[in-house]
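A single protein chain has been omitted; all remaining protein chains appear in their positions.
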């Protein structure tokens, strides 16, 4: 801020990307802590986890997986598009990504509210009567998909911010590291889901 | 080289006038040197509070029974003392203050890679500190769990846990931001010619530290989040009544908090590796061995967390594994000690205050490390677990290691930071008083632990009275030493003699620039051709 022009001019694309990757590692380990908890409790309560997973709707889970995979592709393509100097296509692809993310969240909303309507949420009377393994399964389900949903929201905000920069030509074919970084973040969200999906929906 | 800079009469970083005036020129500054000082001042304030809490606890222990406070007050005191000392001072301490200030200077860069992120990390630090400390002032009484927040007590206790846990969670982001910043800085901004193997050892230590900060902090982040969920929503992860396993909390907590010990000690070792060659006027013995052992400590240190849990009821296999790994991690630490001592061999040593701090560091760190070996042995641990022995051990490592290195670094780099020299006589007197007090305070606690005095109790049986009196007396002496040291430093910042650019004849890059450095550090980015400690 009160630096002379010299430091402000400093631009290091590779450095920004390295920083983003390291940040992604911290996110991986943040979820890593929950994956440790999941694996321990699944090991201790295999039957209850099996039973509880049947409560989850594999169809919605599969749809959401497809949505995230497609959105991951569109954001990756937007980076190629900006390199081809195709601003319109870049914006279109980013827009599709955000749209798909919102569809994912809508699905998630219906899924969660369905569960809550059935009285399945942490601390609910119904759940307190269930076996300990089921309590833990749903605790993990809400904690992990909830944290993941929070990351979707952050990712959407990040991509929307970069979209604005693309509109204003602040991101261009020779200066698009921030777009790459938002893409990396979005792929991280996708990566986490790739593991959450089988661990919660497919262990029946 | 320094002459050219001085001749230019560029304003130094303390005088520089930017867009903001007054205090805003500091709290909105993205200059790594000013951010380093912001951290230094915030930590000195917090350190004074936490040290006084420690003193009050020792006064309480001067006699059995209630002396000056009741049990619940004592519980909240050791909790606040621990949270403040660990999360706010020792973990961020050396990297945030001296790493920020000297990393760019030592590798020949004008700033860190992301100056704005750097400023943000200080703001997050202040926010986290405010949230954590707010737990004292409202709600149902100050937290009383100890800094470890062990489940299930941490979500059963009626005290005000949420702000404390949330504060620690927020502080994690500050730590991560600093870590990312330093790693990228070292990868991208070393001066031309400074290959990895020509980088000084303090930056190397920061490199190892930063990786631990980045890779371990998120685990405690999510664990603290689970405690929050446990308290607010009964999620059941650590609640035995709901099928949870409290020992899993201990696993997750120590997966971070043991590496955090290496976040504390690695930069301390880095500081010592800078001070010793400078005052020995000799290149450091076994540069590569120190680099390799730094990385080895960072790596192996990640897998020894279980030695905090030897009496928790873990499986036998886990016990053996953690015990063996704990002994392994001592090897690289010992290698460093050998290297420092070997550097002193046949050197023409210039005995100055920073060097004395380094010598005292070696002494207390040896005691701390060897008592750690005692605790790492399974059978001895069963006897000593959660006794005053453990308290003595980790104060010898955390305070004796990191604390001594912190004050050593402060006395070593002080002339560079403020452009003035402190009163060396008073500095040495302060050190002598402090060192005597320190040992009088903590050495009796080894004995107390061995004869069975548990930690975290405000009361004890009559048998423990004698050593406790000695220990409490030591605490007062140590605080007196601290007062002398800090008064001397604060006073000299305005009134000390003007220091030259290189008062200690150091050879690393920070000594080639003016004292205090200009805003941009280097008028021209230096080209490095020699090894860092080239006294030939």
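Which chain is which? They are A and B, in the order written, and residues in each are numbered from 1.
Methods note: contacts are C-beta pairs under 8 Å (C-beta built on N, C-alpha and C of every residue); 3 or more make two chains touch, one makes a residue touch a chain.
In this section, contacts and distances are computed from a predicted model.
J.: From the names "Cytochrome-c oxidase", "ABC transporter permease", "Protocatechuate 4,5-dioxygenase beta subunit" or "DAK2 domain-containing protein", which one matches the UniProt record for the unseen chain?
T.: Its record in UniProt gives the absent chain the protein name "Cytochrome-c oxidase".
J.: Can you tell me which of A:99, A:112 or A:197 touches the chain that was removed from the display?
T.: The missing chain is touched by A:197.
J.: Out of B:318, B:378, B:429 or B:443, which is the one that touches the chain we can't see?
T.: That would be B:318, which touches the missing chain.
J.: Give me the chain B residues in contact with the hidden chain, please.
T.: Listed in rising order, the touching residues are 215, 247, 251, 255, 302-303, 306, 313-318, 321.
J.: Could you list which residues of chain A touch the chain missing from the display?
T.: Missing-chain contacts on chain A: residues 13-14, 17-18, 21-22, 25, 28-29, 32, 35-36, 39-40, 43-44, 58, 62, 65-66, 69-70, 72-73, 76-77, 79-80, 83-84, 174, 180, 183-184, 187, 190-191, 194-195, 197-199, 202-204.
The definition used in the following text is that only the chains that are shown with their structure count from here on.
J.: Determine the centre-to-centre distance between chain A and chain B, using the mean Cα coordinates as centres, and give it in whole Å.
T.: The separation of the two C-alpha centroids amounts to 35 Å.
J.: Report the residues of chain A in contact with chain B in the complex, numbered from low to high.
T.: Going by the criterion above, the answer is residues 1-4, 6-7, 10, 12, 14-15, 18-19, 22-23, 25-34, 36-37, 40-41, 44-45, 122-123, 128, 131-133, 135-136, 139-140, 142-143, 147.
J.: Sort out for me which residues of chain B touch chain A in the complex.
T.: Residues of chain B touching chain A: 16-20, 25, 28-31, 110-111, 113-116, 176, 179-181, 183-184, 187-189, 214-219, 221-223, 225-226, 229, 233-237, 242-245, 248, 251-252, 255, 519-520.
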